[in-house]
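All protein chains but one are shown in place.
On to subunit A.
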Amino acid sequence: MSTEANEAPRSRGKAPAGERVADWADGRLGIYSLAKANMRKVFPDHWSFMLGEVCLYSFLIIILTGVYLTLFFHPSMNEVEYHGSYVPLQGQLMSEAFNSTLHISFDVRGGLLIRQIHHWAALIFLAGMFVHMMRVFFTGAFRKPREVNWLFGFLLFVLGMFTGFTGYSLPDDLLSGTGVRFTEGAILSMPIVGTYISFFLFGGQFPGHDFVARFYSIHILLLPGIMLGLVVAHLILVFYHKHTQFAGPGKKETNVVGMPLLPVYMAKAGGFFFLVFGVIAVIAAITQINPIWAMGPYRPDQVSTGAQPDWYMGFAEGLVRYMPGWEVNFWGHTLVLGVFIPLVLFGVVLMAIAVYPFIESWVTGDKREHHILDRPRNAPTRTAFGVAWVTVYMIGLVGGGNDLWATHFHLSINQVTWFVRIFFFAGPVIAFIATKRICLGLQRRDKEKVLHGRETGIIKRLPHGEFIEVHEPLSQEQLHTLTAHHQYEPAEIGPTVDENGVERKVKPTERLRVKLSNAYYGKDNQIPKPTVDEYKEITSGHGHH
């Protein structure tokens, strides 16, 4: 009775405040239909699907801490004398950029912690992108319709490298100054345009008075702006395409099995953001990074051993370190191949992974959409290529740190360099062959498991004295998961003579495609998955294992 009395006037009178606010916003932004469509968006559950989130959150952390740093940083190369609180630099001449970074580190409240969070988050952001990219690669998540999003992700990685590099150069310390000098050398090694680009970038002779201010604009405005746009586009496409999922019972190309965005994923993702922030903050609080005060201000006449870039530029450093110092004189011009070839290789190595999805789709000729992920073993050639690529990358990192390998493992730096030179060529080949063998072996094991069941480890003695191991048949779900993948047939050139006896010209690209297709899917390059007939024959009771 009383409730009725209370409710009646409310329905006639004003709606509650929250509802009115929502109604106001909906009338102007149309959020109701947007939310209705997206709140029930389903995301599948797998830890490796959260690697992208690690990147997104560390990117946000970088932006937040970066804003704080800009409040105190002076992007200027004017020379000043240091009179801050770090004693071992008292009275030294340095640029205002270096001076203000020291100021942030020692005299701004929380400055050093924020600087360290910013830098650690940057290293983790790039590492996260690398691993995320590898997850996408090895599971074949780059296939149609996600090729464009793969390119967006790749661009984010490359832009992240350069944003990181420009940020690392801003404090104008001796370490980063050496890195900028290295970059100048790389730019100068470009034939014809090199000197012009260098003069343009540095506003004259290196180091000049401009580069910190210019790198600053690039670091805080240009590149992060582009990256932010790409991140948004990347996420929109993830929403639009819907997330991929691993094969399993109930999972089809046409559905997504998982939890809805609201409330489950909102809570999970929100919590995960704070966990990522927490882990990075703890690391930054206990671990020193880039102690510019120990390195001192940059002076072109000084250099230190152990001058390496941050890890994501390490493989470029390695390429230059193990390249022989070749040089050609050509009509009075010097061509520094020792630097130029690594510069080209840097681009080639990165492009190789970027264009791979297009090569694979050309080889398979597959125009269908793929939303079910591959297990890496079921795409042996792709997996082998990926591992070979990672091997080249890692060899570059080893080469970039050749001096530390030498001192810490009591080796000769010359031996390390020669090892790296040889394995730059041999490493990917060995990795390719070994990975492919392992993948095929795993495929055989899967086939074995499907046909004969799981080895239980229970040994049974039969009445006539024979010992056998008891195999337990797999469940229907497991059988489905192990046999759900599609296997391609190798392409064939087809008849070169048509029904009228007219010879058809076979294009060289077609021949190449057929060759590659056979290398991917031909005999011995994939293990045919068990057929229903095979399964039935074995499980119908003939024989016992």
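One rule holds for everything that comes next: a residue touches a chain if its C-beta (ideal position, glycine included) is under 8 Å from a C-beta of that chain, and two chains touch if they have at least 3 such contacts; residues count from 1.
We adopt the following convention: contacts and distances are computed from a predicted model.
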Of the listed "ABC transporter permease", "Xanthan lyase", "Cytochrome bc1 complex cytochrome c subunit" or "NADH-quinone oxidoreductase subunit F", the name UniProt assigns to the chain that isn't shown is "Cytochrome bc1 complex cytochrome c subunit"
If I consider the whole complex, including the chain that's not displayed, which of A:A22, A:L188, A:A406 or A:V470 touches that chain? A:A406
From the listed residues A:W120, A:F340 or A:F432, report the one that touches the chain absent from this view. A:W120
Consider the whole complex, including the chain that is not shown, and state which of A:G296, A:P357 or A:P530 touches that chain. A:G296
Across A:L64, A:V80 or A:M259, the one contacting the chain not displayed is A:M259
In the whole complex, not just what's shown, which of A:M77, A:L112 or A:L261 touches the removed chain? A:L112
Absent-chain contact - pick from A:S76, A:Q92, A:S361 or A:T483: A:Q92
Residue ranges of subunit A at the interface with the undisplayed chain: 45-51, 53-54, 82, 87-92, 105-106, 112, 116, 120, 123-124, 127-128, 131, 174-175, 259, 264, 268, 271-272, 275-276, 279-280, 283, 285-291, 293-296, 299, 301-311, 314, 400-404, 406-407, 410-415
